[in-house]
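A single protein chain has been removed from this complex, and every other one stays in its place.
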Amino acid sequence: MSRGLDRARAALIALLTATAAGSLLMILAGAAPAAVWRALVASALGDGYGVGQVLFRATPLVFTGLAVAVPRRAGLFNIGGEGQLATGALAAAVVAAGLPADVSGWVAVPAALVAAMAGGGMLGAITGALRVCRGTHEVVVAILLNFIVAGVMLWLGNRWLFVGEATRTATIVDGATLPSLGLAGSSASVSVVGAVLAAGVVAWVFARTTVGFTWRAVGTGRAAARAAGLPVRRAQISAMAVGGALAGLAGAHFVLGHKHAFETGLGRGAGFVGVAVALLAQGDALAMIASALVFAILAQGGLGVAATVPKEMFDVLQAVVMLVVAASLGRRARR
Amino acid sequence: MTAVLVSLLTVGFAAQVVRIAIPYVLAALGGTLAERSGVVDLALEAKLLLGAFAAAVVTYETGSIALGIVAAAAAGVAVAAVQAVWSLHLGADQVVTGIALNLGAYGVTRYLLGVRYGQGANSPRIDGLGVGVIASPITWLAAAAAAVIVVGFTWTRLGLRVRAVGERPEAVAAAGVSVVRVRWAALVIGGAVAGLGGAQLSLSTDGFVSEMSGGRGYVALVAVIMSGWRPGRAALLCLAFGCADALQVQLQTQGAGVPAELMQLLPYATALVLLAVWPRRAGQPSALGKPSP
Partner (left out) sequence: MTAPILRVRASRRFGERVALADASLEVAAGSVHAVVGENGAGKSTLMKIVYGLVRADHGELEIGGQPLPLAHHSVAQAQALGVGMVHQHGMLVPTLTLAENAALGHEPGRAGWLDRRAAGRALVAAAARLGQTLDPDARAGDLTVGEQQRAELAMVAARASRLLILDEPTALLAPVEVDALLDMLTAIAAGGGAVVLVTHKLDEVVRVAGEITVLRGGRTVAGWSTSVTAAEIARAMVGGQPPPHPERAPAPSADAAPGLAVRELVAPGPGGGGVRGVSLAVRAGEVVGVAGVEGNGQRELALAIAGLGAVSAGTVAIGGADATHLSVAARRALGLAVIPEDRHRHGLLGDATVADNVLLGRLPELRRGVTIDRAGLADLTAQLLERHDVRPADPAALAGALSGGNQQKLVVARELERPGLRAVLAVHPTRGVDLAAVVRIHAALRAAAVGGAAVLVMSADLDELMTVCHRVVVMHRGHVAGELAGIALAGSDARTRLGAWMVGAS
């Protein structure tokens, strides 16, 4: 139980430090922190639209947070969320636009989701396989893949997929769209439910299944897991593949629930924020939802006060949260 | 095609290679130092970016390129100092720390540009060093840094201690030498060198552009790994990356028929393919990534 308390305390310290760091940045920008924080929260949570946008922003973060958390439990770091998200988004868009116009949602949505998971999962699996079979550092590989994927997407789009003058693919069929929640004109869609579901499934997998146990065992003691006959390599590759698939789902969220097409730059940054989300939640799948909401509030509220404080404050605070959690986890490990 | 090949043999192209390679070379040298001391240096990207930022802003504000260069090195040291405190004193995960610093560097530079100049995309235009190579002090600083680090690894007291501390820190402690101090020294020197590489980015162009490090820090780390953590080889590999990058620019400007979107990927794709086919991890410091005792 004390572990749970330790985690909660680390998260709390991270949030307090982020608040202090944010205040400092606001002072640097010549603004009064108290007023800015109030405006920020009001803009994020003050009305239906704000709340809807927070939910909309939190949805992909739950997925990208899980995309980091699952491999991390198995001892690998998935920093490839950006590329996996983009690949998933493009795959979902291409499949969902290629279906017959009158296809049922019960076929179209699963087909697009599977495409998104396959696209992201493939990148994750490549990263994991290179790590396991060639010993290459998964962080370096994933970053390089992020750059490569961005270029390849642009090339594929310009060459074949983009319609007209825009850097945008054809609109997906109606059946594949996820209905909006209709929250005061916000972008929130039913993909919110998908995110909650995904977090629940991941929590269940870790608590109850053999795969989840194998991942955990490999993550806490690779050598011991190997000596016990667990399939260490397969577990690490599959954890990265599942991580990639989850990031791919974040891409599907943007395509099916929001833009109804793939666009260059769609969901950019959500992959990296996922790292911070996962760290703040410290691997706990259910805490991921709360953690995603915190970052969504910061991002949404940050837009509301962008006139006084540059919106990049969000990126800095995200790094601060990561650093503080890393420091408190390190201290705990040393005790 | 012949025209392309001929253009590669010119002095101009060689100068281009050197100019492009310098940030890679300096980042890789800095990274080799840090990693040989046992600290995973994923923050090279942050050191390059903040170095580029500091060089441009300080040059713009003071009008002195020399001060800009010093500021770039200082920015690299600042990043290294955070890394040192986090990994050596707080026992934090070195990979997470590095990634956080890289993401934070993107945000901090844009934020500060926004606060100071009203927009986050780039710094005001500066009269930097231009594209000249021979006349650029950074070229000579880079050459000096490479020579000092390569020679220093074998022939100086600190070099010996750095090599020992990344391999078997408990042996260094048992010899009465502070492990943490040696790692601090390696990180600080490595940070200054990598920060200097950032100066090349912004001073050889017209100023700082957001995200201008563009993954070079990671590519440099690939060179460190592929060199077997040997500074001389890492620097040479970076020259090869510079070659690939310059080739890519050359081919694009001359329109060699390969799509521009794919040409730009050449450095990343080269790095990835080389990394994947390279023999595994020979020469990796044994204590790399492990918390200080």
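Note that the chains are named A and B in the order they appear, and that numbering of residues resets to 1 at the start of each chain.
Keep this in mind: a contact is a pair of C-beta atoms (placed from the backbone, for glycine too) under 8 Å apart; a residue touches a chain by one contact, two chains touch by 3 or more.
Quick caveat, the model's predicted, so the values are computed rather than measured.
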So which of the visible chains would the left-out chain be touching?
A, B
For the chain left out of this view, which of B:A92, B:A164 or B:L203 touches it?
B:A164
The listed residue (A:L15, A:L76, A:A89 or A:A225) that touches the chain absent from the view is A:A225
May I ask which residue of B:V172, B:A186 or B:C243 touches the chain that does not appear here?
B:V172
Absent-chain interface as seen on chain B, which is shown
154-161, 163-164, 167-168, 170-177
Just the residue numbers, please: which parts of chain A touch the chain that's not shown?
208-211, 213-214, 216-217, 220-221, 223-231
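Note that in this section only the chains that are shown with their structure count from here on.
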Where chain A and chain B are represented by their mean Cα positions, the distance between them in whole Å
28
Can you list the chain B residues touching chain A in their complex?
42, 82, 86, 90-93, 95-101, 103-108, 110-112, 114-115, 120, 214-215, 218-219, 221-222, 225, 259, 261-262, 264-265, 268-269, 271-272, 275-276, 280-281, 291
Hey, which residues of chain A end up touching chain B in the complex?
25, 28-30, 77, 79, 130, 134-137, 139-141, 143-145, 147-148, 151-152, 154-155, 158-159, 272, 275-276, 279, 310, 312-320, 322-323, 325-327, 329-331, 333-334
